[in-house]
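Written out below as structure tokens is the structure these notes cover.
One protein chain is absent from this view; the other protein chains keep their places.
Take a look at subunit A:
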Amino acid sequence: MKFGVITFPGSNCDADMIYVLESLFNQKVERLWHKDTDLKGVDFVILPGGFSYGDYLRSGAIANYSPIMTEVVKHAEKGGYVMGICNGFQILCESKLLPGTLLHNNNQKFICKNIHLKADNNASIVNAHIDTKQALKIPIAHGEGRYFASEETIAELNANNQIIFRYCDENGDITEESNPNGSLENIAGVCNAGKNVFGMMPHPERAADAELGNVDGALIFESILGLIKA
């Protein structure tokens, strides 16, 4: 699989993602620039975290109009894989590749801390190989991460197994206290109906390097790469 990581002006987790894919998982990674007009033959596009264009308007709102997003949309429509982490998730919601939207955290503050999440199902490649009972410790770092969508959309997401991760406590129980930002139904990540476009607020790339003392996020990359034998 060939990965592509897009750098928007203001992206600040692009280098972290490239490090994890290249140095920890030995993957080939193309560095894509927001002004690029082709995806250089990548199979899996990643929109990293950060503050694209400063996010002064609404997170992700301007990045959606970058030249490269036209290509990303085409790639997704053809069934190609696209994943957005944090600001990348916000951009994918702005571009309507993913349903719903991300609002200001319910405490109105930026929050950076380790949280727990668990795979809601094994229906897509990002969670296919992850035990749905296992709580993974993964950091969040965002001011606008409260997932919101209409009741019908949420019902559809539930019915189609499009909720990929939910916030939970360290024992894997989905509780109000373990919801860090007020997301509906503790939603931490979703995918599209075709299960080829994914978005999540937590940062798995920040929990993949053993030198940092937490590798729970590596499971998500291993799932994507099919490294875990089911």
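Points worth noting:
Simple rule for what comes next: a residue touches a chain if its C-beta (ideal position, glycine included) is under 8 Å from a C-beta of that chain, and two chains touch if they have at least 3 such contacts; residues count from 1.
The rule is short, and it goes like this: contacts and distances are computed from a predicted model.
According to UniProt, the chain absent from the figure is "Phosphoribosylformylglycinamidine synthase subunit PurL", selected among "Phosphoribosylformylglycinamidine synthase subunit PurL", "ABC transporter permease", "Glutamyl-tRNA(Gln) amidotransferase subunit A" or "Fe-S cluster assembly ATPase SufC".
Per the touch definition above, the residue from A:E152, A:E176 or A:E211 contacting the chain not shown is A:E211.
Checked against the full complex, the candidates A:V5, A:V20, A:V72 or A:L92 give a single residue touching the omitted chain, namely A:V20. By the touch definition given at the top, subunit A reaches the unshown chain through residues 9-10, 12-13, 15-16, 19-20, 23, 49-51, 53-56, 109-114, 139, 141, 143, 203, 205-206, 208-209, 211-214.
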